[in-house]
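A single protein chain has been omitted; all remaining protein chains appear in their positions.
To keep things simple, chains are lettered A, B and C as they appear, and every chain counts its residues starting from 1.
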């Protein structure tokens, strides 16, 4: 994949040249706009190609393997020089991961409360978010002004629009989408990269799949797509979900960011999970999905424990694979996905 | 009064013959209702053996009437909740907050609360995988904590009546419980989500958080009004809270007595049962108070007269309630006694201020919750217990697949080691996995031996 | 299938006045299990391991909802000293009664259940079944009531005549039989079984209402009172015709009444507000030679049974015949399993 190699090169180059403070963030409850408006680079903490995630972790094996892999991720070049880490209380494990990081690292580890239910006391939770970003402002010595926030919202919206447009046209491969969603590049750089690659060809797909689940280990796509099927919708934590919600450019930008990232967040840890399920259903309709690969991370409670429920709700052929990011069972995954896509192919042929 | 001893269910069966008929007839729950035979509950463990609680055949029980009463009360809770419904009372399930919201629930008339979460005991008591398997079929397999048993129970519809309302706490509590609720909702249970926010320990102003919790309580109060058709009454609330406070003081007093210097005055499992009364009062607040009062009086008598179990000298603090009570018995057999505990229910310990606005008072007490804060908060609770009880060691019985154990265990262990406190940590194994259980037994043996040797060294 | 109650759960609900999804289905599969397990009856009656395995095997085959520990009604009398006859392929039967003269009664005492007669066979069987399946299946230990045990000690004819000619001696014998029953019940409980009291001789086919009242009922009552002290729910089974004493049954305190020749509706009228009913397809209907329609019979029993306010257990009127035709028993059980109370939740 030349386009991804090009993207990687660009990231490396940027990393060598950039000297702004760097703030790592976990999960989708954090607004990168806000971090950037404080004068820092926002680095999404996620597994990246070539990472060995099996390094030492103080978290026991029954902790979610993404959380367990975070200490190892933070040991790598990209994240080594972080000035702070910020996260919202997505799930209970994310909250406790922050405790662990607080013990392990010498940099500020900032946690803000985020609601589990819908429309729960916005004043309180907005306060939590503002307090947390206040700490980043202290670190950068730079207050996020309304103008700057609005500007960052606009830029991110541009990026989201471009990504969504290319996704709908099926000109943005899912592998690149995942790279972009955990990229360390500022949105401007990504936008420029995308506009320079505008002649991305449409990708033919025999079998159209939705990949759903918690954070992927980035190798899954290769395995899935190695036999003619394509992941045309990605509902994992590094997929289409990252870009789907635009932030309103009108009104108080803090309130709007709160709305986008905290209130409208579509993680299955929200109660009730109806909105998340509806999102998946819409995505399936929009992209004309033949089947779903539901890939949850071992001991990720929000995604993992709802797998059976999703199977019922999504009413499509669904393959559930529970995997461990710190020691992925690639061949097992390949065999199961292979059998699943074969089954879908036969089904399609019969229908034809 | 007989010498304190731990006896088995067989001995209790015979001893029970000597319990006067009058007492069996007198001791009953729901005393506000016309006397019915079903409300008696002073029965020995053998009764519950017959009804399938197989583990009781292996457990050791205290030989006092007060302990018998406590066991009878605990074991009859399931039936009691059904009888409450039959008698026209409203039944409120409370999940996930572990004891903080029940004072509000009980301040409504003609109502009982119960904890579906506590059914995580059931598979162990019955030595059965039924409820786990049922939960597994519904999608909650072995990577979910034992609390998944309660989903099995929701699904089977044979362990408690359909709740009129289920208060489900989400947010800064276990993810597993939140998942169980979400699935229970699918089974048609009316759920009110009680959002528990993360508490920043130490550094932040708690006013906002407390205000937030007050709102949650007010909302819950409205839901309870809807569910019961009754209006919240501050007077009734105060009256209820006075009783709850009395219970909390009793529990604190009993916990202190368990550390009596001469000998262990009570079994660890009884102590755990007693402590868990703080969750939902086993479905009858008044009777629960009576049970605990008798229990306290006995403990006091024993502690003051230096009575207790012989040959249990190792003072231990137990961290995280073991789903399998046999483990507690076992450590006692090895010469240990449990003098302190941290069962994640710290929110049930504060005295609720009756002079304040009800919701403010509840919120304030709730802020002590073990699970709401950081792991460091819990580490400190454990250390505080250890220091207060002069413990020789700590046992942490973890739960595989819970959302807190994987993160908390390591910091607790490291903090204890720094203080030079020996610690044994393991995950409780599900029923039916004997080989794994015997490994735990072996580790307990080694641990108790090393503690004894250490004690001897220090004395010599 | 998720949501499907297991037998233990169904019984538990029934016993606390809650309707489960449907009545438990519990035909009295006793010695027939030996045939399923393909063992001699003598082995079945003398070896606790075999009894347990045969019961479990039969339960796996039929899927009925309770295990039964029962060989014969002489079990206690034998342990006390009466001689019973054991031969291959046959249920043990009283050969020579212990008490040939009423003067001997005074020397009698309760047996040691752990050593005497075949009582240890029961205890071993219960223990094994309880360990194997006690979490999902209730285990019923069939305990002969004092009246039946007394007959086993004295010889049936003699004991029945004693009730007319030497009532005091009869009562003395009943007293010691009661003590023995209590002793044995206690051990069965400790092994994990719920006592089910059987009093075949106290049947309306054998004795009058008056004899029942004076010599059987009061001892059933005392035995049940002992069990009630432990909060145990007691099933009383009386064979044969009980229609003339239905109204007396609640006086025994029995929580469940398992009956043979009486119709469910009359039983419901007589005690349905207080007692759960267990019954009552005529066992002969399950024989290969019988042309009684099991389907019709069971349907009509079930229809009446579902209306019993205190709850119902679909069962046979007495023991399932040893030579029961498997298909017929399956039919009975399937009808039971397809019945429904109203939705639980």
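As a convention for this text, a residue touches a chain if its C-beta (ideal position, glycine included) is under 8 Å from a C-beta of that chain, and two chains touch if they have at least 3 such contacts.
The definition used in the following text is that contacts and distances are computed from a predicted model.
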| item | value |
| --- | --- |
| Absent chain [UniProt protein name; select from "Probable glycine dehydrogenase (decarboxylating) subunit 1", "Molybdopterin synthase sulfur carrier subunit", "Cobalamin-binding protein" or "Protocatechuate 4,5-dioxygenase alpha subunit"] | "Cobalamin-binding protein" |
| Touched by the hidden chain, restricted to displayed chains | C |
| Which residue of C:97, C:253, C:283 or C:305 touches the chain not shown here | C:283 |
| From C:192, C:305, C:321 or C:336, residue that would touch the chain that is not displayed | C:321 |
| Which of C:4, C:60 or C:85 contacts the chain that the document leaves out | C:85 |
| Given C:240, C:253, C:279 or C:305, the one touching the chain that is not displayed | C:240 |
| Residues belonging to chain C that touch the chain removed from view | 30-32, 85, 89-91, 93-94, 156-157, 160-161, 163-165, 203, 205-208, 211, 239-241, 244, 260-261, 282-284, 287-292, 316-323 |
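The criterion applied here is as follows: only the chains that are shown with their structure count from here on.
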| item | value |
| --- | --- |
| Inter-centroid spacing, chain C versus chain A (mean Cα positions, whole Å) | 65 |
| Touching two or more other chains - residue numbers and ranges from chain B | 138 |
| Parts of chain A lying in touch with chain B, wherever the complex brings them together | 58-63, 67-68, 89, 91-93, 95-97, 99-100, 102-103, 111-113, 115-117, 120-121, 124-125, 127-128, 131, 269, 271-273, 298-299, 301-302, 304-309, 322 |
| Contacting residues of chain B [partner chain A, same complex] | 138-140, 143-144, 168, 170-176, 178-179, 181-183, 185-186, 193, 195, 197-198, 200, 204, 208-209, 211-212, 215-216, 374-376, 398, 400-411, 427 |
| Touching residues on chain B, where the partner in the complex is chain C | 9-10, 13-14, 16, 21, 24, 38, 40-41, 43-44, 46-47, 49-52, 54, 57, 79, 82-83, 86, 126-128, 130, 134, 137-138, 155-159, 161-162, 187-188 |
